[in-house]
Each structure stands twice: as structure tokens, then as C-alpha cells.
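Submitted below is the structure of interest, expressed as C-alpha cells.
Omission of a single protein chain aside, the complex is shown with its protein chains in their original locations.
Think of it as A, B and C in the order they're written, each chain with its own count starting at 1.
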Amino acid sequence: MSSILKGNKINVSVFGQSHSKSIGAVIDGLPAGFEINFDEVSEFMKRRAPGHNSFATPRKESDEVQVLSGLVNSTTCGAPICAKIDNTNTRSQDYDSLKILPRPSHSDYAAYVKYSGHNDIAGGGQFSGRLTAPLCFAGAVCMQMLREEGVEIKAHIYSVKDAYDEPFDACEIQKTELDPFFPVVDSEAEKKMKDIIDHARGKGDSVGGIIECAISGMPAGVGEPMFDGIENIIARNIFAIPAVKGIEFGSGFSGTLKYGSENNDNFTVENGKIVTEKNDHGGILGGITSGMPIVFRVAIKPTPSIALPQESVSLETNKQEKLEIKGRHDPCIVPRAVPAVEAVAAITALDLLL
Amino acid sequence: MSSILKGNKINVSVFGQSHSKSIGAVIDGLPAGFEINFDEVSEFMKRRAPGHNSFATPRKESDEVQVLSGLVNSTTCGAPICAKIDNTNTRSQDYDSLKILPRPSHSDYAAYVKYSGHNDIAGGGQFSGRLTAPLCFAGAVCMQMLREEGVEIKAHIYSVKDAYDEPFDACEIQKTELDPFFPVVDSEAEKKMKDIIDHARGKGDSVGGIIECAISGMPAGVGEPMFDGIENIIARNIFAIPAVKGIEFGSGFSGTLKYGSENNDNFTVENGKIVTEKNDHGGILGGITSGMPIVFRVAIKPTPSIALPQESVSLETNKQEKLEIKGRHDPCIVPRAVPAVEAVAAITALDLLL
Amino acid sequence: MSSILKGNKINVSVFGQSHSKSIGAVIDGLPAGFEINFDEVSEFMKRRAPGHNSFATPRKESDEVQVLSGLVNSTTCGAPICAKIDNTNTRSQDYDSLKILPRPSHSDYAAYVKYSGHNDIAGGGQFSGRLTAPLCFAGAVCMQMLREEGVEIKAHIYSVKDAYDEPFDACEIQKTELDPFFPVVDSEAEKKMKDIIDHARGKGDSVGGIIECAISGMPAGVGEPMFDGIENIIARNIFAIPAVKGIEFGSGFSGTLKYGSENNDNFTVENGKIVTEKNDHGGILGGITSGMPIVFRVAIKPTPSIALPQESVSLETNKQEKLEIKGRHDPCIVPRAVPAVEAVAAITALDLLL
Partner (left out) sequence: MSSILKGNKINVSVFGQSHSKSIGAVIDGLPAGFEINFDEVSEFMKRRAPGHNSFATPRKESDEVQVLSGLVNSTTCGAPICAKIDNTNTRSQDYDSLKILPRPSHSDYAAYVKYSGHNDIAGGGQFSGRLTAPLCFAGAVCMQMLREEGVEIKAHIYSVKDAYDEPFDACEIQKTELDPFFPVVDSEAEKKMKDIIDHARGKGDSVGGIIECAISGMPAGVGEPMFDGIENIIARNIFAIPAVKGIEFGSGFSGTLKYGSENNDNFTVENGKIVTEKNDHGGILGGITSGMPIVFRVAIKPTPSIALPQESVSLETNKQEKLEIKGRHDPCIVPRAVPAVEAVAAITALDLLL
């Protein structure tokens, strides 16, 4: 079932490889009667598309979405929406040698074993970050529907390597204005992050970072205990984004450094509503929403495609060989992963609300 | 579907509340013809049970498992196994006041809203850590089956507050001997951890920590891309354990501090087998096993039940009130959560292998 | 996942074998705050239990249900309900010879192959009709919840062999009074059916029949197109009842004998509400409820356990051998299957409504 984000109501079947004719998604279970604002969808998808800032791969794709089904004019009709994006700018020959010389920390070797060598190696095949484009389409639509329910989703670059942004103040997320292509709260941090990325690019190397995402406006009492808690479901869906290697909610790993008396969130009353004084629980108690913003952070590993020479093993000779990766690669995927994180959060949140 | 760990083949339906007549699980999809070693199961379950070391709650439960179905003598017959553990030592009156005064950072408030006040508050109801006992039973059985396939699962206390154990050396996990009740590699670290817990108990406070788990012996090529990757599924299942607030694979969050050239794992050949020189990828590439040990770490928050006075809000008056929690509580749940993490890892790994 | 009725909200994990210590079910996803009337549950379960009329197996089981979890007093609390029924009157030795001499048209041979001979043969193991007892418990609870939503479920014996009852008049189902143990509308038909069963018993033979079930009060617009239509889901769940070999909705197979102009159901208005003039569509259009009663019929094959000698093949010698089945068996399972059909209909209908 690998390609399907399976919600209670909403299912998103993703298809495509980096260099197949098209990529896309079938989105099933959206409410009927919602008019989609396609300009807004385009704006959102640009944030993920390559070529929109100097920190991204020079591969140019218009990422124009064609909707094949599911709408009457621009309004959902209850039938699944199939959204398709054509791959236009493909250069498969860049990848021919990788078939038998797997790139370190890429899916190449694992996919080779799993598919007995039949995997599509070009551009990483179905493992490519490009597959987040249809997720972003689905997320953009869900975000519009969520807004009508008073739910907002916002993510920022929390860190690039060791340059850290300010954490979201749980109560002020809605007011934070962020640049769509490089969303950082603190402009000092932004400068440091960009320097780090430039430096990595210059060396033929890469860096990773952390994305922090907040879902505000969710009512209390949503989610299920144990295996279908909010954390379980968000985690499952977020790990679909390539290069994600960790997720934490609320105080997360840093909460293990505190005493219970510090990490616990006392309840209080604000404008007649029960809230917590701070939000170390990340808006989730026992797998269920508390009414506070859901806050989570996602670890994105350094892009494994680097220009520096590396060691691999030939799948033909079973001998170690030097590998040099050609082609176009982001020195840091974090900025373009931000909308992907938001998109997955949006699909998940809408499904939980329906 | 909250109470069901849903695998491809194996499903585990957990039932019970902290103070219901019984707790247990129905385990469906195990292979037929396997003779269960019940002594070994008991040994494993003791590691989770209270009363086996001074760091745990003084509540005493024999945690004796009765198998109601699924076996012919001690051998699996293909029918679901129902395993039941009776709750014998319950003191529900301890919890009466909590119904309207939710404990900070507990499930009480979220459950109250979700279930319109009908949730079973005694002992945390279905949100209690006690519900990991049937998971441990299921895990113990799966572990025996995995061993026949050459797969071993081992976890240790990676940290308690700011006292850290040595990380597992990926290649030496099998050889590491660990104490079953307080598994730590470095005895210095162990001493520090125990001091921290004692200190927290003395103050009426609590601490959390990190558990590191390794699954070794999994062949390469297992798992699915995108939404059914190894990371997705392990994460989804691990968050079923109460108090888990984060999970990371391989170098995880600390990998974001490295350059790609440092974090990438070069391939090499060892005894004719393709391996990586180190294991920052945690045995998973593109959601699929690489053949290296799967390594992940789990953040356990400080036990939210503390003796120190806290602030809550009465659900009757909607006014803030002081709360003092009575009853029996672990100052640190980490040691007893170790077998729960191993158990969930075992169920998940066996399901992936079948 | 064999033992789990998987709804959108409600899941029922059935466990047990005919002669295991207990049988039962874990019911997850029921709404919290509903007080169960256990007297009514017992009345319902008696209809399925053996020993309540002369047409059933002489095996006596009290079928007393113990609820192990999921309730606070008698009220659902949101946690899964585990209901357990102990097997008290088991005579496993009756079945020893069957292990290697499979009964014709029983599961024995298929189960032997599937489980490599490790299947529990006693009483049919997990394939026994006895496993419908926990389904009846779950159904009885769901029926009480449905009644609060104005939904009623009623089934009758539509035929035993070639003796046919009157079909339900779609509009008068609610008013029909039926005997709980042998529910037939037409008393002439009832007499014929009982004669047929007596005659079959006398010969050491068995007979089957058809059960007709109606779900009235479902609002229009419930269900999903294609794979999650009402017919799809009811069919999937009903085939879990042993001995079911067919299902049809509305005019079903007999509708294939009509012209479209005869089979089509014209719309009209009744008390301001849109209804159809008759109900050949069985309350379902395009997989979705039309607001008319859902009507379906279920084919129950003649009980495969008969006293007459039959031919089988020894799984040891691979040679044909005569087989004589000992033990206690219903000459006609249809009367006791009626509450099982109602129960599965109730679980399914409640899940669709939630």
C-alpha cells in the first residue's frame, strides 16, 4: 500500500517517478461542494518547485497541475480528484551508472534489492523528492478547506545545521509573517543559514536541518488513543517525505532533560477557555488534541547527493569503487521541504476533523 | 480503530483499562505451528511489571497471563491468540477527584472532552501505561519467532535526564550483555541515572529519558516506499506507548548538525556482503531496510504524575485550582518502558518479515 | 486480518475456537456514554444459543458473557469492550479422527493445507459456527444504539429447502411480529419448514435455506461509491458467518428475470418525503442508501455435518476412505443463523451511521 496516505476519510494515492511521463495523486474523500482557489494552490506549489531561489536545484519544472477528475468547474463533486503534473525536463542519462553503483545514503541499494534490480533508477525513481509535488497539491487544497474550519498551518526553518531560528511561540503563530521561500522568524538566523548553505554548495557538500510546524485552531478531543493518536498518524505520514529521519512533538527530545514539574503544562483559563500555561505537550495529550496548537519538529538529513567523491560497491563486481555523482542537486533541501511538511500536516489535520 | 496495531499480517487488538476487570490483547495473524516458550515470555514480562526494582511504582500486580484461545497445547494453530491479564490490585478511589480536576500533561482533559466525561478516569483508564503489558506479551511471542529468522531485538536506556549511556555500536549489539531491569552499557552512566531518579523521587518530582533500540539481522529490501516505510510503521506503532514524544532513526536529529559528506554512509564489502562503514542511516534507506541494524531512539517524557502541587482547572467551575496527586507513581518510567519498546519493535519487525 | 470486522469507526476482533478455553470479541470504536441493557443482550443471545429449540444441536452452553473491559458500571467509556464466553461443554475426543480425514464441505481440508496441519480440528476450531456468539453480543449492543437513531433490524427465515415464507413487505417490516427462535411470517410455511427439518434429521441428513433481513430507518445518502458501497460492506461482513454461500440485495437474482421497466423503482412522495413505489433496489442506489429499507437475502448451505456415511481422503495415506461423523450437529442451522445475520447487519449499520 506504499503509495497511499490512508486517512479515515481522505486517501491520497501518489504516483510517478522522477523521470516518468507524469507524477500526480488521486485524492479521495474530500467533501463535495468546495470551490478550490487555484491561484492560491499555484502560489503554494511554487514554494516547493525548483528554480524559485538560489538554494535549490537548477532543474526547471513548471509543475503545472492538470486536474483530470473530481471537479465540476472548480468545485469538488465528491468524486476523487486526480491531479497530474508532467515531467518535462528529464535527463535520465545522468543516472545510468548509478544502477550498479548505489549512492551512499540514497534509496538506490535498498530499492535494488527489494525490486531485484527492476527499480527505476533515473532521478531516484519513485523515491525522488519530486514526488512531494502532488502531496503539496493535495495539501494546498486541504489547507483551504481547513481555513474555513478556523485551522491554520504554518511551518518554518527551525535550523540549518547549527544555525537556529527562534521557536514558534505557541500563542503567536498566527501573527508571524514569514517569507514563503525561506521562512525564518529571526533574520539573523536566516543570514547564518544561507551562509551555511552557500558554504556547503561551494565545497560540493550538503547540509540538513529541522523544520518546525504548528497546526493551530484544532478543537480539543480529536484523535484516538494508542495506535491512532495524533502523534502516531502525523509521524506515519511525515516520514513519507524523503530525508526525514526524526520527529518530535512539543518539548520532544529536549523534554527528557527536564523534571516533570518543569515539563508539565499547568491548566489555566483564558477568555473562559481551558488552556495550558505553556505548550510542552505540543497540543496532544494521550494521543488526543488538547485544544492548544499542535507543534512538531522534523529532522531533515543533509541531502545525500553531494558532488564530493564517495565510496560505493559495484553491484556487478561486488567490489568497492569510487563514485562521483553528476546531475543537479540541492545543497540543502530544507527550504523546499517546508511546504511538504505543511502539506502533509494539512491532509492529516483535515482528515482528523472530518 | 484506536486499539489495534494493524500490520500487514499481524494485528494486535489491545483492550482494558487500568482498573477494569482485565486487560489483554487479541493477536491475529501469527504463523501456525510455533511452540511458545512461556517461561521466556514470563521472564520478559517481569521486566515491565511493577515491583521488580526500587525505581518503579509500589503497585503490585502478578501480571500473570492467561491464554484463552489460539493455541493447541502451547503451539499456535492459526486462530487469534487472546491473552488476558486480570487486574487484581486496584484502588479506584484514589482517582475520584481527578474526574473534574485534570492532571497536567496527562490524558485526563483531552479524554474528558473526547468522551464527553464518560472516560474511565481510574488509573488513567485506557491511557494507562499498564496497557503495555499485553503489548509485551505479544512482543515476547514475536521475539521468539524472530529469533528463528535470525533477527534479534535489544534496547537500552540511552539517557535519563542528562546522564547518557554509550550509544549502541551497530556491529556489536548482539554481544552486549545488559541487565534486564536496568539495561545500560556503561556502569558509570547507570550510577548517575539511578542517582537522578532517586533525587527526583525524593523531591516528589519525576524525570524522563531516551531509549535506544536496535533490530539486527533484518535482511535488506524489506519495507515499502513513502507511507509504508520502515520508519513510518515503527513510528506509528511506537507512539502507542504512553509518554513517547519523539522518535529518530540513525543519526536522527543530530544528523542535522553534520555535512552530507559526514552523515552519508559509504558502502563497503565485509565477508562478501555489502554493508555500510557506519550506520548513520539507521539501517533504513528510502523506507526500506539496507541490511544494517535498524537503530532508533525514543524520547520518553518525565512521568506527568508527580507529588508536587500543580495548577489545574475544575471542569465543574471552570476555575483554576491547586491539584495534589495521590497514589503510586514511577519517578521515572524509562526502565519499564524499555521492554515495551522492544515489544513493539518485535511485533513490527515480525510483521514486516512475514 | 482475518478475525477483525473492520469498519470505519467500529472494529470487532473475534477470538476463540470451538473448544478453546473461551471465545469472545474486542469491540472498539463504540460511542462513549451509552448504558447497555444486559437483559436485552441476553435475550438476543439466547436466540443463537444451542438448546433453545428442538431443531438445534443438543450441545448445551450457557453462553454467559463476561465483560472484561470498556465499561464503567454498564456504560461505555470509550475503551474497547472485551466480551468473553467460556467454553464449558467440550468433547474434543469426538474430533480426533477428523484431523486426517477431512469432512466434506467443511473447512477441515482447506485449513489443514493453510496451517500445515496445525489447525485446531476440535469442533471445527476457529471455523465453528460457535464463533458467531461473540458477533451476536456485539450486534445486540449495536442494535440498542441503533434504536436510539430510529434504525430497526429484523430478519426472518425466508426459506428452508423449498418451503418459502412470504417476503417482507418493505413498508410493513416494523409491524411484523416474529417468534424469536423460529421467525417466520406465514404459519403455514413455518409448519412445512419444521417438517422438512424433522425429516432431514430423521434421515441423518441436513437442509439449508435463505434468511431475509431488513434494516429500516436508515437515512438517505449513507455509503460510498464503488468499493465501499453498502452492498460491498454488508456482503463482506455477512460472508464471515459460516455456511453463507450467497447474498443478494433487493430483487437480486430474481431481478434478472424482469424488464428494466418492471425492476425500476419509480419515485413518488409520501408524507412529504421522497420514496420509491416499491423496493426492488433494496434501499441501495449506487452503493448509497436511498432512504428505503435495506433488504438483503442470504443463502445458507445445508449443514455439512451429517450422520450419513461419506467419502473422504486420508491425509496420511492419500487414499479414499469412508467417513462417519459423530458428535452433535444441527440438521438445519438456518434458525440459529438468523440472529447472526441481524447482528452483522447491526454492527455494519451502526458503523455506517457514526
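Throughout what follows, contacts are C-beta pairs under 8 Å (C-beta built on N, C-alpha and C of every residue); 3 or more make two chains touch, one makes a residue touch a chain.
Note that the coordinates shown come from a computational prediction; the quantities given were computed from them, not determined experimentally.
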Determine which one of C:24, C:217, C:302 or C:339 touches the chain that has been left out.
-> C:302
Absent-chain contact - pick from C:80, C:229 or C:335 = C:229
For the chain left off this view, which of C:39, C:172 or C:311 is in contact with it?
-> C:311
What residue numbers in subunit C mark contact with the hidden partner chain?
-> 1-6, 14, 102, 104-111, 113-114, 126-127, 131, 159, 161-162, 200, 203, 205-210, 220-229, 231-233, 235-237, 239-240, 242, 244-253, 255-269, 272, 274, 276-277, 280-282, 284-291, 299-306, 308, 310-313, 315, 318-320
Where subunit A meets the chain that is not shown, the residues are 1-4, 6, 9, 11, 13-17, 20-24, 26, 28-29, 32-33, 66-72, 75-82, 84, 111, 114-120, 125-126
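Throughout what follows, only the chains that are shown with their structure count from here on.
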Roughly how far is subunit A from subunit C, going centre to centre by Cα mean, in whole Å?
-> 46
At which residue positions does subunit C touch at least two other chains?
-> 79
